[in-house]
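Note that one protein chain of the assembly has been removed; the remaining protein chains are unaltered in position.
Now for chain A:
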């Protein structure tokens, strides 16, 4: 009995550092990543990408997509924090994996990199569809661009794309100078879904068609409606990268030089490596991850939070926002965080000022309207975690004894009142006793 408990304690002691490495609210960067491949040769052909991931401390677990022992969770616990699906042609996953379990994986707050390619399977298309991305229905179609292709190859399906989303959070502070090489299938975004956005868009001259056959009808997808690489940040801040090209991550394109057709600039090395690395940093929460403390508010001059405010109270509001740097929580610095004092519509909208130590605060006067208000911080900066905080607080009108008792303007009335009373008294006296 003693032995057993000791050994349990011992095991847990060994497990402790392991546990602390795992994905959590305090440490949002993913650690354990499952990589699904449809061919183990991808492991070597895409080795640079995987090596950079490993060097950043990720624990990659390579599995064949049809491995019969595949499982994302065991006993209700997820085994991985992230998932990379580099298996565009897989029709069916092995084990218990299917598109729904991948959707559940994302809904549990975990991250996904999904790469399709020409002739992507229905399974992959289905997963993409769950995330608001529609791949071109024609399975043989590719993105063709006769003006911004890479001249090195002369192939108009090798796109040299440089229309990147302008977000330091997603693509890092260093600008990606060289165009990104892309060969693969086009996709469009579901217009009703406002969580998904294009990271790498095609040029206006691009279109999606089968390159080997003659174009018989106008292509479905054209121009900058075509997205090459998209990201989706779910409401629970799970992040998803969907790429139409598996080759984008390959060693060959990482290493090859690039010159965009019609452009004099020739680059020794394509932007692919930087693009893929920075994107993986974003998707695995090494960057752009914010955390907010609770909303703190109190009357001016007090420190405790009241249960109810009165109209026209002066109050102070503050919230702490921290940013994950990949290793530790750093104060978040921004000048665009706003708070709303909200009841069906915002009655007060104020930009919070920061003390550069992570505290954002402001003070304002409660409007002259009673009701159940909410302090709302809705912060959805591109590439950052969406912060959606609210705290309910009722606002009451004045109490009966909080009004002014005597108003200067009413003094004539007070005077009139008392004069009448005195006059009545005198009148009664005179009337009754005057003969």
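The working rule: a contact is a pair of C-beta atoms (placed from the backbone, for glycine too) under 8 Å apart; a residue touches a chain by one contact, two chains touch by 3 or more; residues count from 1.
Operating definition for what follows: contacts and distances are computed from a predicted model.
Candidate names were "Probable cytosolic iron-sulfur protein assembly protein CIAO1 homolog", "Auxin-responsive protein", "ER membrane protein complex subunit 10" or "dolichyl-diphosphooligosaccharide--protein glycotransferase", and the UniProt protein name of the unshown chain is "dolichyl-diphosphooligosaccharide--protein glycotransferase". From the set A:267, A:329 or A:370, the residue in touch with the chain omitted from the display is A:370, counting the whole complex. From the options A:195, A:348 or A:389, the residue with contact to the unseen chain in the full assembly is A:195. Set against the missing chain, the residues A:79, A:308 or A:410 yield one that touches it, A:308. Touch with the chain omitted from the figure is made, among A:57, A:257, A:380 or A:397, by A:397.
Touch with the chain omitted from the figure is made, among A:48, A:106 or A:120, by A:106.
Mapped onto chain A, the interface with the missing chain covers residues 103, 106-107, 130-132, 190, 192-193, 195, 232, 234-236, 238, 308, 343-344, 370-374, 392, 394-397, 399-400.
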